[in-house]
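Take a look at the structure set out below.
The other protein chains are all here in position, but one chain of the complex has been omitted.
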Amino acid sequence: MVNIENFILDMFIYVGIFGVLSISLNLEYGFTGLWNFGKVAFYMIGAYTSAIITTLGQPFYIGFAAGVVVSSLAGLLISLPALRLREDYLGILTLVFGEIIRIILKNEYWLGGPLGIRGIPSITPAGLDYTTTLLVQLASITVIAAVCYLVAYRLIHSPFGRVIRGIREDELATASLGKNTFRYKASIFAISSAMAGIAGAFMGQYVTSITPDQFMPFVSFTVWMMVMLGGFANIEGAFLGAFLYIGFERAARIAKDYLLLPIDPNNLMFILTGLLILIFVFLRPQGLLKENKVRDYKGV
Amino acid sequence: MTMQRGSNVKGIGTAAAAGLAVVLLIVGIAAGYFAGAATVAPVTTTQTQTVTSTKTVGAEATITQTVTQTVTQPVTQTVTQTATSTVTRTVTATATAAAGLPDKVRIGVLLPLSGELGAIGQRMLYGAHIAAKIVNDSGGIGGRPVQIVAEDTAAVPDKALDAVKKLIEVQGVQVIVGPATSVEVATIAKYLNDRKVPAISMSATAAALSNLAKQYGDTYFWRVVGSDSIQARAIADIMKQKDFKRIVTFVVSNDYGIGMEQMILAQPGIKERHVLAIRYDPTKGDYRTELEQVKAANPDVIFYALWVESGKIVFRQALDLGLEKIPTMGGEGMADEAFFEDPRAADYMVKTGLFGTRPTYDPNTYSYQIFYKMHQQLYGAEPSLFADYTYDATMVAILAVAHAGVYEGAKIKNALALTGQYYIGATGMKALDPATGDLLSQDYLIWRVELKDGKPVYNFNYGSWSLGAGVVWK
Amino acid sequence: MSLNIAQILFNSLLTGSLYVLAAIGLTLTYGILKFPNVAHAEFITFGAYFAYTVADIWKLGFPSGAAAAFVVTGILGVATHLFLFGPLIKKGASILHLTVASIGYGIVLRYAMQEVWGRKDLYFSAYYPGFDVGPLRVTLLWLSFIFLAVAVVAIFHLLLTETKIGRAMRATSNNPSLAQASGIDTKMIIMLVWFLGSALAGLGGVMKASDTRITPVLGWNVLIMSFASVIFGGVGSIYGTILAGYILGFVENLGVIVLVALGLSTEYRFLLGFFVLVCALIFAPQGIAGITFRSIRKRWRAVG
Partner (left out) sequence: MAHILKTDNLTKSFGGLLAVNNVSIKVDEGSITGLIGPNGSGKTTLFNVISGALKADSGKTYFDGKRIDGLPCHLIYKAGLVRTFQVPRLFQKMTVLDNMLIAARGLVGERLTVTFFQSWAWKRQEEGLIKKALAILEMLDLYHQRKNLAGNLSGGQMKLLEMGRALMADPKMLLLDEPAAGVSPLVVDKIFEKIVELRQSLGLTFFIIEHRIETLFNYTDRVIVMFKGQVIAEGKGKELVEDPKVIDVYLGEY
């Protein structure tokens, strides 16, 4: 009764969800140079907004749309004071923002309380067998990821993408060239928060249950590791990084059954993750894939 | 969990014999169930059931065990009918191979083996291994050995989801013991329903989990521990009986603590006596100002709902701040000898005469002794909090597989409701409600921390509470 | 009985003292190397575990445990610089990469400690009974906490103002390349900063652990508030950090009273500290060390 294909399909669904999160972080950090250590906040806001609306009986597309809008607005809201700060302060502020949202959700019973929201309607019709359900979900996240990819693709391969790269390289120089850098940074924050929001909304209906404990700061760090693995400022790398990280995690879970180690496998896995980060920082700080070019300028 | 040391079971020569006995008991009960299923009253009313088992173990000894258990269904509060049935069986050691079972019967276990609850989770896992060893020592389920497949959840919902998917999809596990926390249960419940694999939790007590079956249309979540809603009732009754007029609740800010606080406040007659609610951050380790607030509220009792890790710090700081004159109450999580590791926490508990509720079970029963002895033998230590419940959850899972006769989640689930009624576990009778997966009844004993020979101990004979009888002091 | 204000102020002092001990090291390395060292949390934890080993496993007593933790954690900090951050900086790693490296290093350290000392919580066996001083309830441990923090502050003050090495430290913190140009051995100074910073973190860990328990997440739980103190006080400013640590301790404890009165979880207490921090970031990004009335007015206009 082993259904390894379900495990693999499920893994790819998560690769899709985290791929979208990685793209959104890549837009912020990889292309614009904004430190966002609170990615999980917008993921969480998307998930909760959508969950609340769909459990009230609204169809999923309204929930998704609301999730996108609310997390995008939250991104815009936090960006107003935050984007004036130094980059490392911005990182710490966003990290704390995520914790604030999580603690509020945990303590407010009308928002679900510590046990969160259960029974979120799934987008798959009831009565399908499990593998088919997974296939439907995988198809849906593929569509979502493709849309996010396309949005990111258009953004970074355009004059807009040139400006945000300029902000990353040298904000003052960009401003001296007539760009209202604040507006660009705020737009990027809003767009990538919207992406994180839809990832959250999708995850909510897939698991059909969300709890505040699912949104610990470590989730943000995970996304950072994925971006780092795949390559900064590379939107294909976002998916590669998500695939490698999640694949590593799942493979390690299975591998530990076949290895007899003198060391606790859970500890070992974390130590290896930490070492992997260090190795990348030392040997390939830019990640596996190279930065996406703005344009190829064929024929020029 | 703690227990009194002295054993009243005489005549068991070796632990192996004891193990064999239990398995025989289990198999016998299983067989007896199929033989006499029709004669058992449906568990819709309150019933008192006395189960007496007599069995012969080799040439060494004959053991007779009598367990009297009151099974009360909480939904029907007014007792309309009491049926007593006595089942006496003599079991012989014949094991028949179950054709529908695989070569190895895998029991999946989800526990926090790392993270904040890692230490306690590792020791809870002992319970599962003990259950498996006892069954395997006597030949497994119809000749098929039981294998424990443990996965770490770190008490993180996402990891629990990963872990349960690995168990079911990669290893084909069809019955699961765990997970430990209510949050994890809430996260994986839909998946269990989708995959039609039942999970039996040993320690998820949140009342809201009783709705899962209704929400998802089928009962794939079960628990061998009472829902907080029953315990809250017991606690409220005790508070009213003691006539506390200024109650302070001091709870850990998580699903257990906040849930407990909310459940107790929802009981009639408590809100008006409640003067202050404090929910604290378990990671903070600095509760002096919270405790100062408590002092200022001038309560006549502090009700604590906390886990041992942060709880010890709270108690120690309460003692340091001179709060030892205010009487204290607590929930089941505090009946744990791990509190005594910190002499100051123990001192506080003794000085304030901390008392509280805990699901009743008699550590003197044969069932508990089997578990206890095996634990001592294998791990050389006292069983820790919830190791016994893990043991029972595992036993219930094994029994259900034996009942079902096939290794298939949906059938095992169907067997669970019936299995539970006949399993007398280390922690008492495990009658499960097929509609919600909850323990049908839970009586509570009232314990109190006392000084005995200069050492702090739990007195488990301080009083008791049941739906019918209410609070009884001893 | 009404609220004992004196006791709450005393509690604030206690909370603040811990932040000060944990944050001074952080502000030193942050100021000179310009990146937030997240692995600082693990130095705090390591100090606690090491002190436990010396005090309760080798049974050498609590004071010698604390002293040993101070020295050994300091050495760990120096080793970290020599083998990790030093080479990275030489390679020209960006601030972000240093930060990410410190996250990775922190994970390695934390789980290595978990492997060595196990997951079970550990407790110091040292015992300090409480007694009353006027309206205050104190214990020897709490007093030593405050005394230690004050002593550290005083020693640092003397070090920075009265000694050559202290002036060199300040110069390096303000402008490393200028300091180097003016003949200061910045390498030596940076090493010293790592030693002192980590050693103080270790000591802070011992203090926190003796008040509570030793767990692998001990430092992590203190880290966020340490960062708050550092940024609030102005990165690199020791006096600012000290002041900020005590202010945050005070705000938090006062916040508990407000939160309980509002019926909210005191888990929000850390948000109150952060509310102060965010205001500080917006109105005085140089930290409280750089606050003047004019700068506040200017920021207000810039934001409004």
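Observations, loosely collected:
Labels A, B and C are assigned to the chains in the order they are written; within every chain, residues are numbered from 1.
The definition used in the following text is that a contact is a pair of C-beta atoms (placed from the backbone, for glycine too) under 8 Å apart; a residue touches a chain by one contact, two chains touch by 3 or more.
A quick note: this is a predicted structure, and the numbers were derived from the prediction, not measured.
Touch, as defined at the top, links the missing chain to these shown chains in the whole complex: A. Touching the missing chain, out of A:V2, A:L80, A:A146 or A:L177, is residue A:L177. Within the set A:L155, A:V219, A:M269 or A:L289, the residue that contacts the chain not displayed is A:L155.
For chain A, the residues touching the absent chain in the complete assembly are 151, 154-155, 158-160, 162-163, 165-166, 169-170, 172-181, 187, 233, 291, 293-295, 297, 300.
In this section, only the chains that are shown with their structure count from here on.
Chain contact topology: the protein chains form a complete graph, every chain touching every other one. Using mean Cα coordinates as chain centres, the one most removed from chain B is C.
Separation between the centroids of chain A and chain B, computed from CA atoms only, is 39 Å.
In whole angstrom, the spacing between the mean C-alpha positions of chain A and chain C is 31. The residues of chain C that reach two or more other chains are 114, 264-265, 267, 270, listed in rising order. Residues of chain A in contact with two or more other chains: 106-107, 264, 267.
Across the complex, chain B meets chain A through its residues 113-114, 151-152, 154, 156-158, 161-163, 165-166, 168-172, 174, 182-183, 186-187, 189-191, 194-195, 206, 208, 211-212, 215-216, 253-255, 258-259, 262, 279, 407-408. Residues 29, 35, 81, 84-89, 91-93, 95-96, 99-100, 103, 106-107, 221, 224, 228, 263-264, 267-268, 270-271, 273-278, 281-282, 285 of chain A are the ones that touch chain C when the two sit in their complex.
Contact residues on chain C toward chain B in their complex (touch as defined above): 1-4, 7-8, 11-12, 14-15, 18, 114, 118-121, 123, 127, 130, 132, 137, 139, 142, 208, 211-213, 215, 217, 221, 253, 256-257, 260, 263-267, 269-270.
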